[in-house]
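What follows is subunit A.
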Amino acid sequence: MIIRRSALVILMCLEIMLSAANLALVAFSRFRLEAGLPDYDGQMLVFFVITVAAAEVAVGLAIVVALFRSRRTIDVTTLTSMSH
Partner candidate 1 sequence: MGILDILIILPVLAAALIGFGAPARVTALATAGVNFLASLYLFFWCRGQVADSAGYFFRTSTPIAENPGINWALGVDGMALVLVLLTTVVTLAATLFTKGDAKHARLLFSSILLIAAGALGAFLSTDIFFFYAFHELALVPTFLGIGIAGHGDRKAAAWKITVYLGVGSMVLLIGLLGLVLHASGAGGVTFDMVELMAHGATLGGATQNWIFAGLFIGFGILVSLFPFHSWAAPAYASAPTPIAMMHAGVLKKFGLYGLLRLAVPLLPQASQGWAINLLLLLLLGNILWVGLITIAERSLDTMLANSSVMHMGYIFLGVACFNVVGSSGAVLLMFAHGISIALLFGLCGKLRDDVGTVRFDMLGGLGSVAPGFAFVFGLGAFASIGLPGFANFAGEVMVFLGSFKDFGGEIGRLQVTAMLAVWGIVISAVYALRAYRNIFQGEVSAASDSRVITKGWRFPSYLLIAALLIIGCFPNLFLNLLPSTDSAVPGSAATASQTSDHHGHDHDHDGH
Partner candidate 2 sequence: MPLPLFILFSALTLGFAVAVIANRNPVTAALCLVVSFVGLAALFIGLSAFFIGIVQILVYAGAVMVLFLFIIMLMDIEEEERKHFDRLRTAGGIAVGIGVAFLIGGVLWDFDYGKASLDDVPVQFEAAITLREADADSGIVRSANATAALREGRLKDVALVGEKLFNDYNLHLQMIAVLILIATIGVVTLGKKDSPAPDSGSSGGDKASES
């Protein structure tokens, strides 16, 4: 995420981060038994994470598109119009 210059790839990396978190959640929910069954609270959160990630990507792409329209580039390093 720090390395790449294109906004799109950065969004992809974000997806990876979130899915990694999902994996951890599912793992923990599986390993913890509650009332005999795997603890579904964790999995609830996974659902919400997935929906939120989707929404985030949608909004992200919308912004990237708008950016592309007005700046012709999605290269993150050029976004330095406001400094100091």
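Everything below uses one rule, namely that a residue touches a chain if its C-beta (ideal position, glycine included) is under 8 Å from a C-beta of that chain, and two chains touch if they have at least 3 such contacts; residues count from 1.
Selection rule, in plain terms: all candidates are chains of the complex that A comes from, given by their letters.
These numbers were taken from a predicted model, which means no experiment stands behind them.
Asker: Mark the candidate that touches any copy of subunit A in this complex, from 1 or 2.
Answerer: In this complex, among candidates 1 or 2, subunit A touches 2.
Asker: For subunit A, which residues are in contact with candidate 2 within the complex?
Answerer: By the definition above, subunit A touches candidate 2 via 1-6, 8-9, 11-13, 15-16, 19, 22-23, 26-27, 29-31, 33, 35-38, 40-41, 43-44, 46-48, 50-55, 57-59, 61-66, 68-72, 74, 81.
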